[in-house]
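Just passing along the structure, written as C-alpha cells.
Up next, chain A:
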Amino acid sequence: MTDTRPLVPSLWSGFVGIVRRDILLAWKRPGDVLNPLFFFAMVSALFPLALGPSSEQLGSIGPGVIWVAALLAALLSLNSLFVSDFEDGSLDQLLLSPQPLTVLALGKAIGHWMVSGLPLVVISPLVAISFHMPDQSIKVMAVTLFFGTLSLSLLGSIGAALTVGLHRGTALLSLLILPLAMPVLIFGARTVSLSTSDDAVSAGVYFLAAYCMLALTLAPFATAAALRISNE
Partner candidate 1 sequence: MMEVLAMGGYGNFVWGAYGLTIIVLAVCIVGGPVRHTKAINDVRRRIRAMEAKS
Partner candidate 2 sequence: MNFLLSGHDLCLFRGDKCLFNSLEFALNPGQLLIVEGSNGSGKTSLLRGIAGLLEFEQGEIHWEGNLLHGHYQAFRADLAWFAHKVGFKDDLNLLENLRFEQSLHSFDEGSVMAVLARLGLDLLTELPLRSLSAGQQRRVALARMLLSKGWVWMMDEPFTNLDGAGRSLVDAVLSEHLANGGSAIVATHQPLEIVGDVKRVSLS
C-alpha cells in the first residue's frame, strides 16, 4: 500500500486555493473588507476636523496621518486573520494538510493584503487629495503604501498567528506588531513627506521594497511556526 501513496496537489495549487478561498469569503462578507476602509477614511478625516482647515498645515501632516491611519486599519483587520479558521476547525485542517504550512501562511497573508491593503492603496489618492498634497506626492504615497501594506500584512500575520485563540483582542496584537512595524511607518511617512518638498524619494522606496522582500521570504516561516504553537 506504500506504493499507492496519494499524490499531493502542487504547492501552487495550495497557495492559489487558499488565496481564492479567502477572497471568496471576503466577497460573501463585504463588511470585513469595507469596515477597515471606512475606518481608514474616518481616522484621516478626524485630523482636519481636529486641527482646522489650514491647507499648509494639512499638507505637512498629511503623509504622517495617512500612514498612521493605514497602519491602524491594517491592525484592525489583522486581528481576525486566523480567528475564524481557528473557531470552525479549518485551522486544524490546514495544519494537517500535506501542503507545507509555510506556503499556506504566505497564502493567508497575501489573501489578507488583497482584500485589505490593496483597496487601501486604491483609495489613498482620494484622501491625499483632501489633504492638499501635491501630485507627485500622491504617486509616491500609493507606491509606498503598496509595499508598506504588503509588509504589514506579512508582519501582522505573525502576530495574528501568535495571538490566535488568546481572546485578548486587538490590544495585544498591536503591542506585538507596532514596534516591529516602525521601520515601515518611518520610511513610508518620511518618504512621502520628502516628496512634498521635491526631495529625492528613491532611497525610501527602495528600502520599503527591500523590507517587503525580506518579509515575503521570512514572515511565512515565522507565521507557520507560530500557528503550530498556538493551536496546540
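Candidate entries met the following condition: all candidates are chains of the complex that A comes from, given by their letters.
Rule of thumb we're sticking to: contacts are C-beta pairs under 8 Å (C-beta built on N, C-alpha and C of every residue); 3 or more make two chains touch, one makes a residue touch a chain; residues count from 1.
This one's a predicted model, so the numbers in the text were calculated from it and none came from an experiment.
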Touching partner of chain A in this complex, picked from 1 or 2: 2
Complex contacts: residues of chain A adjacent to candidate 2: 1-2, 4-9, 13-14, 16-18, 20-21, 24-25, 28-29, 84, 87-90, 92-100, 104, 228, 231-232
